[in-house]
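Here the complex is missing a single protein chain, while all its other protein chains stay put.
Order of writing sets the labels: A and B. Residues in every chain begin at 1.
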Amino acid sequence: MSSAAATAEYPKKHYLNATQGILSWLLTKDHKRIAILYLVSVSAFFMLGGLMAMLVRLELLTPAGDLLGPDSYNRAFTMHGVLMVFFFLLPVVPAILGNFVLPIMIGAKDLAFPKINLLSWYLYMAGGSFTLYAMAQGGVDTGWTFYAPFSTTYSNSYVMATAIGVFINGFSSILTGLNFIVTVHRMRAPGMTWFRLPLFIWANYATSLVMILGTPVVAIAIALIGLERVVGLGIFDPARGGDPVLFQHLFWFYSHPAVYIMVLPAMGVISELMATFSRKSVFGYRLVAFSSIAIAVLGFLVWGHHMFVSGQSVYTSVVFSVLTMLVAIPSAIKVFNWSTTMYEGSVSYDTPMLYALGFLGLFTIGGLTGVMLATLGFDIHVHDTYFVVAHFHYVMVGGTVMAYLGGLHYWWPKMFGRMYPVFWSKISAMLVFVGFNLTFFPQFIVGYLGMPRRYWQYPDEFQIWNVLSTAGASVLGVGFLLPSFYLLWSLKYGKVAGPNPWGAVGLEWTTPSPPPTENFESIPVVEGGPYDYATGEKIFVLKGKEAHVV
Amino acid sequence: MSDVAHPGLAHHFESYEQQRQSASLGMWVFLAQEIMFFGGMFLAYMVYRSRYPLAFIAGSHHLDIGLGAFNTAVLIGSSLTMALGVRAAQLGRRKAVVLFLILTLILGSIFLVVKYFEYSEKWDHHLIPGKHFHFEGEGKFAEVPQGPMQIFFSLYFAMTGFHALHMIVGVILILYMLRPAWQGKYTPENHNYVEGFGLYWHFVDIVWIFLFPLLYLIGRH
Partner (left out) sequence: MSGIPFFPYQASTVAGQVDALYFVWLAVSAVFSLLIAGMIVYFMVRFKRKSEDEHGREVHGNLMLEIAWSGIPLVICLAMFFWGTKVFFDVSRPPADAVEYFVTGKQWMWKIQHPSGAKEINDLHVPVGVPVKLTMTSEDVIHSFFLPSFRIKQDVLPGRYTSLWFEATRPGKYHIFCAEYCGAEHSRMGGSVYVMPKEEYEAWLSGGLAGKPPVVAGQELFSTMACSTCHMAGPASRGPELHGLFGSDVQLASGRTIKVDDAYLRESILTPTAKVVAGFEPLMPTYQGQLTEEQLNSLIAYIKSLPKLEGAAGQQAVAAPPATGGEG
């Protein structure tokens, strides 16, 4: 932390106390307050999804199905998937961190459509309510993938309520993406050219493209599943000549790019963290920026790699295999560029940086196992096994969640103006890293051994790896719970952070913490690139007043 | 940055021009999303039409080409009145805006009423997919299997249904716009809303322009 923090004063008037009362929150149009609304609700869904994960892991401690019945188990892992994918991973970085810092980072007073932003949150809550309703009624047992004809004809669970929940939530995502795209195009401060945009903005822009073009396809696919269940349409019904594999195509056309909705903004966070905590510009800024767009575009062309054993044509699989290999390249570029950003830098070991470094390690493993899975001959053995489960948790948890926690610890002092206890935050980062590896590394091995996913009981010889995994999950659980205690504690008792506790450049650090309702006293004029640490001179001019940086 | 505050300027924009451009870009992005939404169904249509060509011809022959053509004409007409409405808003002609919005509203409603009659005819002939579905083919369609026929009608209802849903939303939005229009809120400086809605209405029309030949005109050269 820089010395600036020592003398800092907590501002008197800011977005948190600008207006009072519960309604001033529920009807707010301030992007920062909406971010806080998301923070609260997304965290709640994360806890619920985590609880489901614990149930699943506990059941798998022993080979026999003893803790839960098969139906309860199937509902537990389905709810885990639905809650985590649709109500945690998709919104977590864009809707919380993006909502809060995106307008500030580009020097805008708010997103382009504040009312639509609030509507997004309400849609998210409405979708969440339907899903919770389904859960309270007894849950849903189709897996988060809703494959037909199981979901349409055979499942006796609350598929419809869940499908409505996911459908509505999709529009929350679409509207967030729409807001971000328009904001980045139209709301940039004077002098904020495209190549002066922080990489977090590039990443969120790329994400928004995927949200806009992918989400409606899964919305219609899931709507058709719902209509098939309730009204009796027969578009995916094999008994009437319909094709269940068509549903898989429509589903994965979105749900693969959805992975990039989850991981691209996370990558954006990592770019910011690596620059700030190395006090240096990101190595190869343009390549990193373009690789985000490349990932978003290529991400639309690889969905078929989820279907190598689905019965699609052999040649289709070959095409999807090679395209998937190609999408690995921009990801590899990013990892190398982030690592070399530290070269000749001034590297600190602050908590957000620990998360960022953890991300680099885990995402590398997630990415490498990803290209392994793209290899056709290899995939047919490990497809639908725990190898795949381990892979996507390395990408989703090791990638997205690590980056989110890093970003949250990075921007927390900006959001609330106070610092959390450094010691506990580092302990928690360590627990998450260790617990994560202990949970998911054994799953690679048990997956290669042949343990299929979504198994409620399994042959005895797989037990040793499942025991390790469950042990890891409990460490991971503690690592995830800790922040909720010390972060809440910091709201009241934390040290006052000051406008720029990290000595970072970037527009968000030129405004007070917490920022005023309209973010800046006056709209800034940008005169330099996003990571100009080396010059050490003025970078932003706040109408007459110079913002001193570093 | 404009020095004189524009009456319709929202607090977070620097100028009305910026606000106008944002609204228009937002609408286009929204329409891109809509294209993908309908795109999923068009893809399903493509897959099944190539798989069951005979069923699609049989189903298409059952649809009422007269009503379909009538509705197409109605919608094209409504697009014209909508465009005139947007033009009137740009010129700030209050009464013309109201008039054209009402005309669009009427034409949109006519479309929906005709659609209702088409749907109820399907109901009477047991053409609603599900347990009671039964398609009575004549002549060369006598032997078309029921399964693929159900798929044709499933697609018919899904596609025209979601289209009709968009029409209903459009009609509600017009009702919502009538009051401000009557009060003269839409002026040459402030007509984002009418313009954005116009884009939406044209999009919904264009979807129908694709649906009509794809569903009603198969095999009727």
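Here are some notes:
FYI, a contact is a pair of C-beta atoms (placed from the backbone, for glycine too) under 8 Å apart; a residue touches a chain by one contact, two chains touch by 3 or more.
The structure presented is a predicted model; accordingly, all values stated were derived computationally and were not measured.
Contacts of the undisplayed chain with the visible chains, over the whole complex, involve A, B. Only one residue from A:9, A:66 or A:461 touches the chain missing from this view: A:461.
When the omitted chain is restored, the residue from A:241, A:265, A:417 or A:477 that touches it is A:241. Interface note for the absent chain: among A:107, A:503 or A:530, the touching residue is A:503.
Annotation: of A:131, A:207 or A:281, A:281 touches the absent chain (contact as defined above). On the side of chain B, the interface with the absent chain consists of residues 52-54, 140, 143-145, 147-148, using the contact rule stated above. On the side of chain A, touch with the chain left out of the figure occurs at residues 1-3, 65, 70-71, 74, 141, 143, 147, 149-150, 153-155, 238-239, 241, 244-245, 278-281, 283-287, 309-311, 314, 317-318, 321-322, 325-326, 328-329, 332-333, 335-337, 339-340, 342-349, 357, 360-361, 364-365, 368-369, 371-372, 374-381, 383-385, 445, 448-450, 452-462, 464, 503, 533-534, 536, 550.
The definition used in the following text is that only the chains that are shown with their structure count from here on.
Mean C-alpha positions place chain A and chain B at a centre distance of 35 Å. Partner chain B is touched in their complex by these residues of chain A: 108-114, 116, 174, 177-179, 181-183, 185-187, 212-217, 219-221, 223-224, 227-228, 231-235, 237, 239-243, 246, 249-250, 253, 518, 523. Those residues of chain B that touch chain A in the complex are listed here as 10-14, 18, 21-22, 25-26, 29-30, 32-34, 36-41, 43-44, 47-48, 51-52, 128-131, 133, 145-148, 150-151, 154-155, 157-158, 162.
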